[in-house]
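Only one protein chain is missing; all other protein chains are in place.
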Amino acid sequence: MSHYAYFVAGALVLVGGFGIARSRNLVHATICLSIAQAGTYVLLMAVGYQTNAPAPVFGSTAKPTKQVVDPVVQSLCLTDIVVSATVTALLLALSIQIAKRHDTVDPDELVALQG
Amino acid sequence: MNFHSGAAQLAPLAIVIPIIAAAVLLSVGRWLPRTLIDVLATGTAAATVGLDAALFAHTAGGRVVTWASNWTPKHGHSVGIVLVADRVGSGAALLAGALMLCALVFSWRYFDSVEAHFHALMLLFLAGMTGFALTGDLFDMFVFFELMGAVAYALTGFKVEDPTSVQGALNFGIVNSFGAYLTLMGIGLIYAHTGQLGLAQIGQVLDRSPLDALVVIAFVLVVTGWLVKAAMVPFHFWLADAHAVAPTPVCVMFSGIMVELGVYGVFRVYWTTFSGILPPDDIRRALLVLGILTAVVGAVMCLMQRHLKRLLAYSTIAHVGLFICAAATLDDSGTAGAAVYVLGHAGAKSALFLLAGVILARYGSVDEATLHGKGRDAKATAVLFAVAGLALSGLPPFATSLGKAIGEDALLARGYWIGPVLFVAVSALTGGAVLRAGARIFLGLGPVPAEDQQQTSGDQEERETQSLPRMPATMMLAIVTLVAGCLVCGIYSPITHALGRGATRFVDHAGYAQQALFGRAAHSVALPTGIDWTTLGVALGLTSTVLALLVAALGLYAEKIRRAAERVLDPFAMVGSGLRRLHSGHVGDYITWVFIGVTALAALVGIPLRQ
Amino acid sequence: MMTAVVGLALTLVLFAGVAVVLTSDPRRQAVTLSLFGLSLTVLFIVLQAPDVALSQLAVGTAFVPLMVLLAVSKIRGGR
Partner (left out) sequence: MSRTARMWLLGLGLIGVGVCYALAALDLPSFGSTFHPYRDMAVPAAVAHGAANAVTSIVFDQRGLDTLVEEIILFGSVIGAVALLRPSREEQEHGPSPMGRVLEPTRLLGYVMLPTTLVIGVDVVTHGHLTPGGGFQGGVILATGLHLLYVAGSYQALDRLRPVALFEHGEAIGAAGFAILGIAGILTSAAYLTNMLSYGTLGQMFSAGTVPILNAIVGVEVASGVIVLLARFFDQAVLLGHQRESISVPQPGELR
């Protein structure tokens, strides 16, 4: 049980990759990629968690203490979320253009780049 | 202890100057005439080259360490991010800047650009590469890697009217991003294990910890992202698709430096963080196996292409295999060889890509068969193409040949006789393929090749300019500079020696941490052995050149020979067409191969370590 | 008690993630993706990460699904 969170993180990455590999629609593949990336969020947050420690936000009243949940991974995770959103935006833009040029977004039907 | 020298400001400035210029271009670009946009972008690239060159000069006596946000370490600990510029890192940044300068000069007459988007993206791309080369923090590497990636996807798909272009960009985007997320998983694992993010800081903790599965797998996952960028087999599939479709100036950056930065990332991370815990013999064997595979697959695929940019792309894959093999000796000589080879390759290969761009601008195709004999009137283009092709095949005294010789020497010194054989064979095959294409296009030699439906032809490629009757002076300038650079780096020994000493520092695990974390001055270093021209090196260079000419001739006139030898060569032909079928352009296949690649790498590194 | 809540949130995320991958129609996927974003938000709140939860809420449940919907409607309309 103590490693369950890490396994969920790994499982998300694998499930996302699995989704891309069997995808029949590039928009679907792009979303699966963001599921794989969510695995990295879960791993980072799981690594930073400390049982029964409060959030690393002291507001104007709380007395600062060192025994908080790791704020470093939270900062990394924020960056990660931005990266995910932007990459998704770019890939969706590319999918729109592919649909325009090829009239399909099924990777099985996109055969322009072979050999 | 000195973290505040003036030189320390150079690294962040080299990263942010292109960023600021990109923002300015985006904001005011729509009102500026095209010429002014070109001048601004080129000027920014030149300024960045200046900063990188100053930084490179300052790394003679050691590394230039910059603690961003002024969080200088106390007793070797800090919460900040460190930039560590050494000879190899700042050299990579300098190379990126110089190539960007050439690419931008080349594109003066290129594209009827929509506002200044292309220029802004190119400058951000430069910022990403510079940052990746200079940072000393693992997560920061990931962030710069993503910057390089995001901008590169957009640049690859920039010709949105071109059907193949957007597909190549999407394949690139998905595979590369997935690789990056595996890297981030590795970073998460190593952070949980060590509680650090700086390369040197993680290294310090790992030096004192026992070797377990976590460390091995974290290493494998972290380098996976870099290896996807480096296009090592079987992570290489995206590269040919992306190169075949990206605008020519972008291909220059991809083949000349971005892919090489992937290789740089692998060895940077190995030396600074993992070399104290992972046994070198183990890593060497794993990387050599995959490096050799990469070189062979790249060379064979290269030979089978008729789409000129795809041909050059596969030759890049083959050369990446050689860079990995050279650096995988895990000593200073091999690393120096890889560095010199990368430098020479950047000159020769970038020039070839630009020449392909010129051909596309002039004849509206990059297909070797379609262009048969079309280029008879283009004398200057033909001469430059031949020279660059010969340089690629390892003709002394080009830097490609010198880098190849140093690499061969380093592999021989470790007892790998296969090193020179592989280097000569790959140079001959890739150089031969380039020379064959050149001979067909510019001299009209050999019969017109038959149509083959299975292959990507270069006819659909969209023109990137108006039709150009003559090569404009700016394009010529960029190409000549690159070829000349390749030559100068081969014969002007101070450059090689600077890289050689830099390689010795690059592989210095303890010295890196001492200087980055404690501000201790670097020791002076001796030149690694065997980094000058030797008789053996020249002989092997000439051998590969002669073989390349032979390969080219066979490619031109082999139809009869092949038919005669069909029965004998049948198994080879089957392997060839099977290999070709694997490069399917299908993103699902590519992701599957990423999983297989990670498994293979983990098995190669991990299984021998089990007690 | 807390461990059980964390375990529950993690399981929720895992199931939602699998559901998104198995939804093959991208238009419906926008909805499951939004729910997946919500389950991640819950997980981050439980893991004492309000900043990340807020980001995930804004990006994962609103911004990205909105882009997906727009892209899908363009792709369908264009055909």
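Note that the chains are named A, B and C in the order they appear, and that numbering of residues resets to 1 at the start of each chain.
The rule is simple: a residue touches a chain if its C-beta (ideal position, glycine included) is under 8 Å from a C-beta of that chain, and two chains touch if they have at least 3 such contacts.
Keep in mind the model is a prediction, meaning the values are calculated, not measured.
Trainee: Touching the left-out chain: which of B:Ile217, B:Val269 or B:Val424?
Mentor: The one listed residue touching the chain not shown is B:Ile217.
Trainee: Pick from B:Gly157, B:Pro249 or B:Gly500: which residue touches the chain that isn't shown?
Mentor: Reading the full complex, the residue touching the unseen chain is B:Gly157.
Trainee: Mind listing the chain B residues that contact the chain we can't see here?
Mentor: 3-4, 8-9, 12-13, 16, 19-20, 22-24, 26-27, 66-71, 77-81, 114, 117-118, 120-121, 124, 127-128, 131, 139-140, 143-144, 146-147, 150-151, 153-155, 157-158, 160-161, 166, 185, 189, 191-197, 212-214, 216-218, 220, 581-582, 584, 586, 588-589, 591-596, 598-600, 602-603, 606
Trainee: What does the interface between chain A and the hidden chain look like in terms of residue numbers?
Mentor: Interface with the chain not displayed, on the chain A side: 2-7, 10, 13-14, 17-18, 21-22, 46-51, 55-61, 64-68, 70-72, 74-76, 78-79, 82-83, 85-87, 89-90, 92-94, 96-97, 100, 108.
Trainee: Touching the hidden chain in the full complex, which residues of chain C are there? Just list them.
Mentor: Residues of chain C in contact with the hidden chain: 3, 50-51, 53-55, 58-59, 62-63, 66-67, 70-71, 73-74, 77-78.
By our rule, only the chains that are shown with their structure count from here on.
Trainee: Where the CA atoms of chain A average out and where those of chain C average out, how many Å apart are those spots?
Mentor: That gives a centre separation of 10 Å.
Trainee: What whole-number Å value describes the gap between the mean CA coordinates of chain A and chain B?
Mentor: 28
Trainee: In chain B, which residues are in touch with two or more of the other chains?
Mentor: Nothing qualifies.
Trainee: Taking each residue of chain A in turn, which ones touch at least two of the other chains?
Mentor: Correct list: 95.
Trainee: Please name which positions on chain A make contact with chain C in the complex.
Mentor: Per the stated touch rule, the residues are 1, 4-5, 8, 11-12, 15-16, 18-19, 24-25, 27-28, 31-32, 34-35, 38, 41-42, 45-46, 48-49, 51-57, 68-69, 74, 77-78, 81-82, 84-85, 88-89, 92-93, 95-96, 99-100, 103, 105.
Trainee: Which residues of chain C touch chain A in the complex?
Mentor: Interface residues on the chain C side: 2-3, 6-7, 10-11, 13-14, 17-18, 20-24, 26, 29, 33, 36, 40, 43-44, 47-52, 55-56, 59-60, 63-64, 67-68, 71-72, 74-75, 78-79.
Trainee: Okay, in this complex, where on chain B does chain A touch?
Mentor: Interface residues on the chain B side: 139, 143, 146, 149-150, 153-154, 157, 160-164, 166-171, 173-174, 177-178, 181-182, 184-185, 188-189, 191-192, 197, 240-241, 244-245, 304-305, 454-456, 460, 580-581, 583-589, 591-592, 594-595.
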